[in-house]
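With one protein chain removed, the remaining protein chains of the complex are shown where they sit.
Read from first to last, the chains carry the letters A and B; within each, the first residue is number 1.
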Amino acid sequence: MAEQREFICVTCPVGCSIEALVEGQELIEMRGQACGRGEHFVQEELTDPRRMLTTTVRVRGGTLPLVPVRSSAPLPQHLLMEVARALRQVELEAPVQEHQVVLENVFDTQVDIVTSRPLNAA
Amino acid sequence: MYDVIIVGAGVVGAHIARTLARYQLDILLLDKASDVGEGTTKANTAIVHAGYDAKPGSNKARFNLAGNAMFDTVCRELDVEFDRCGSYVVGVSEEARATLEDLYRRGLENGTPGLELISGEEMRRREPGLTEDTVGALYAATGGIVDPFALCYAAAENAVANGVELRLETEVQGFIWEGDAIVGVETNRGPFRSRWVVIAAGLWVDDLMHEAGLEGFTITPRKGEYFVLDREAKTAVQNVLFPCPTPVSKGILVTPTIHGNVMLGPTAEDIEDKENLSTTAAGLNEVMTGALRLMPQLDARWIIRSFTGLRAAGSTGDFLIEIPDEVQGLLVLAGIESPGLTASPAIAEHVAAMLGEAGLPLVERPDFNPIRHGTPRFSLLSREEQEALIAQDPRYGRIVCRCETVTEAEIVAACHAPIPARTYDAMKRRTRIGTGRCQGAFDTPLVLEIMAREYGVSPLELTQKGGASHMVVRRTKEVAE
Partner (left out) sequence: MKQLACDVLVIGSGPAGLAAAWEAKQQGAERVMLLERNDELGGILPQCIHNGFGVREFGDDLTGPEYAYRWIAKAHEARLEILSETMVLDVGRDRRVVASSRDHGLVEITPRALVLAMGCRERPRGALAIPGSRPAGIYSAGTAQRLVNMEGYMPGRRFVILGSGDIGMIMARRLTLEGAEVVAMLEILPYISGLRRNLVQCIRDFDIPLELCTTVAEVRGRDRVESVVVSGVDEQWRPLPGTDREIACDTLLLSVGLIPENELSRMAGVAIDPVTGGPYVDESFCTNVPGIFAAGNVVHVYDLVDDVSENARIAGRSAGRYVTQGAPPEDGSVRLLAGTNVRHVVPHTVHLSRLEQEAVVLNLRVRQPIEEPVRVEVRAGDEALVSRRYRYARPSEMIALTLPSALASRLAAYDAVNIDVIS
């Protein structure tokens, strides 16, 4: 049976409120999105919700004890906690480059975890 | 074996320690808290009272007047900021005129110098923000403002510099007796023996008196809640302003602080718990309402902090300073509530004289040095002095607290001072970090880092105020799963 659902698009900071008519995983119609990415977002929310992951990993010998990292693309939402947990075990060696790969193809998702800033050795 | 053990390193205990340090005596100053001045000293109205309101003939009147007269010298010797700015009691109703005249007469009887009754018009000329209802005021030229903690700290530091031994986190649990005589104290850190025990334990003095077998006297913690306002409020408040007292309270004051803020308060509520330093919605509301009665244009948006202080209100209504007949070797100071801060240096002189009369030999030490130099406070210096300091120690160039302009060098100095700042709050009281409008939001991580470095410990070990008040609880990545 079709149902009316409300989504807040997280693709960009505008955060459009989208009203969608959906049946199971199928999107029937929608309104409220300010751009084309809204439709893609709702489609994905219905079948395979994804989010960016941003966290930190430890660095040995750096000017800071941690370096921020990010996923190179959105990850399946249900994996966020697990990837964050795996990253607690990682320790890099300073100096660190920006966009240095920390974990490649994490949990077979085709997504990498990369650093989001350089960090000098102390 | 000490000559004198002083129990309680508040402003009274610290002054006694410093005063006795003039003589060839072995002195131990004890406090159960992690810092000096952690009781009533750190949280009160910070006023040096002129002495017009105490009951003529009382200890309060006597020591208020004597203490007030000593402040210029004591603060100069100890390098403590003090502003003898005068104070006002402001009447805002017709009935208040009679009260002001009563206070004036009582002040004359007490010998308070520099009192003057002034008209409402004149008062509003001196303090334009006062309510239009102002009918008159009592001006007391000898009133002033001071930082009570700074005074306590400086006296304690000067005492330590002159040979007094200070032990913090040392709680007296009982006395060591020989017959009828007290010859020391039992503490959580073991026993300490002495010829005399002086108890200046503020809120806890009655417990110790009972422990010594002295019944009858009780302390009631009287809660006072306060607001501290941003420096911006200083534009609206020039003077120390008391409302007319009522039979129950001195009322809610509006006063500048020595550091350039404005303080409102206190309430006066008798409670039971000597550790209940919480503020309440009703209390804070009373503070603001009371303050607005004097200064209707005060802006609640200026509030940067609220706090509670507990006064040690004694059951006799007066200071009790005595060597009780029942017990030998014990000197008791009890019920030292307002004007205890003002009275403290004079009380200390009196205590020394009492001990001398009771047989303690008071032989002056030739090397006693009453002068203490505090760490230079960068924010108060001229540009030339600031430059010279940075040239000497570049850490004076690094500002760690932006609101109060406190430098790294000042924090480092407080870590290595004779009485080190072991906790964040201790650091705050010494250097003013985190007391400004951002209330530590900016400096906290930096100060933790500096203190950890200077003490050679992990930030995980640092506390806000001793005990289990840790500021951070684990490293980010170390999770117990």
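Heads up, the rule we're going with is that a residue touches a chain if its C-beta (ideal position, glycine included) is under 8 Å from a C-beta of that chain, and two chains touch if they have at least 3 such contacts.
No experiment lies behind these values; they were computed from the predicted model shown.
Residue-wise, the contact with the chain that is not shown comes from B:284, picked out of B:284, B:312 or B:450. The chain omitted from view is touched by exactly one of A:27, A:46 or A:64, namely A:64. Annotation for chain A: contacts to the undisplayed chain at residues 8-10, 12-15, 17, 32, 51-56, 58, 64-66, 68, 70, 77, 80-81, 84-85, 88, 98, 116-118. Considering the complete assembly, chain B touches the hidden chain via residues 227-228, 275, 277-281, 283-284, 301, 303-307, 383, 386-387, 390-391, 394-395, 397-399, 402-403, 405, 408, 424, 437-442, 444-445, 448-449, 459-460, 463-477, 479, 481.
Everything that follows uses one rule, which is that only the chains that are shown with their structure count from here on.
Chain B has its Cα centroid 54 Å from the Cα centroid of chain A.
Listed in rising order, the residues of chain A touching chain B in the complex are 56-58, 66, 85, 88. Across the interface of their complex, chain A is touched by residues 476-477, 479, 481 of chain B.
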